[in-house]
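First the structure, then my questions, so here it is.
For this depiction, one protein chain was excluded, whereas all remaining protein chains were kept in their positions.
Up next, chain A:
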Amino acid sequence: MTSTLTPVRKRSALTKGQLPKYAPYVVLGVALVLGAAILALIGFNAFGWGVVSAILFAAGLVGWSAAVEGSRKAKDKLATCLVVGAFLVALLPLISVIWTVMVNGIPGLLNPGFLGTSMNGVTGVFDNRAAEGTGPVVGGIYHALVGTLQITLLATVISVPVGLLTAIYLVEYGNDRPLARAITFFVDVMTGIPSIVAGLFAAAFFFAVVGPGTKTGAVAAVALSVLMIPVVVRSSEEMLKIVPNELREAAYALGVRKWRTILKVVIPTAISGIASGVTLAIARVIGETAPILVTAGFATSINNNVFGGWMASLPTFIYTQILNPTSPSNPDPSSQRAWGAALVLIILVMLLNLGARLIARVFAPKAGR
């Protein structure tokens, strides 16, 4: 008797005054066609087509929405268009860089011996032959790879203890004392030091202490650690700060000394964040060029001793290969090697970032029943 019959209607009263779901696709299609037509009038290019179509799409969708849905929904659509647009603008250079390096770098990387040989004995004669097509592109980045890994490793070995201990002082012992405030201030200043200044500092320091003309991998490592320490301090400081005070108090209440509390409770709790911060700091300095040029010089042969002799690194290798090609009349083999080295460098940084995520996951405090 009292059964209510649902009136059969095509659209619910609650969804009245909305654009259909396919609206954005329709507008996108129209915008693309219109954009192509407008660009055809003034001379077609892909970049202009994208820009004009994007503007037309935003204007069309917002206008349609304003007509059907009212101003609130139209503003929402406009904001969405702006946010997505900004995201695309930010993403574009990144994809472009990766694409360019991949396209230019893969031929060099696929060269036999690229990762396993150095530039020792590779002269313009070989490059000229390669350019004429009568010989292979020879030479590789082994010496630069060894240099980069050794210099960065040594810089990490210097920076992590100094940076971590500074952060521990600031968070656990500093108590906002004048010394702690001064350290915080100078760490901030150090973050902004141009990398070439760090290189000059390390070079001048070793000239004064060891002797004029001292250029070794170790000098470069000192220069890089000047750049790295503030990053390590800042990231470790933030990580130590978010360790809840309750955990420290819990340890104190068990009669545990402060240094043991820091070593066994605070640092293990923060270790995942500290480790990923350190990895990101390494990624930040591994691509530095200027400080290495003035501190480690440039080498074409393999130097396994970080404490003696000039040393190559990937960034300085790229720099010299582009600026002073091995064969000045045929720079193509050199630039192929430079792009290959650039690809290897990007892969290294990417691996470091993946490593940081992995470390963060492995060390993270586990929850679970």
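We take it that a contact is a pair of C-beta atoms (placed from the backbone, for glycine too) under 8 Å apart; a residue touches a chain by one contact, two chains touch by 3 or more; residues count from 1.
Here, contacts and distances are computed from a predicted model.
Per the UniProt record, the absent chain's protein name among "Chemotaxis protein CheR", "Na+/H+ antiporter subunit G", "Phosphate ABC transporter ATP-binding protein" or "Peptide/nickel transport system permease protein" is "Phosphate ABC transporter ATP-binding protein".
Across the entire complex, the residue among A:T15, A:S71, A:T134 or A:N175 in touch with the chain not shown is A:N175. Screening A:V256, A:I302, A:I346 or A:A360 against the full complex identifies A:V256 as the residue touching the chain left out. Among A:V265, A:A281 or A:A296, the one in contact with the hidden chain is A:V265.
Of the listed residues A:A59, A:M190 or A:L247, the one in contact with the hidden chain in the full complex is A:L247. Residues 175, 244, 246-257, 260-261, 264-265, 268-269, 365-369 are the ones on chain A that touch the missing chain.
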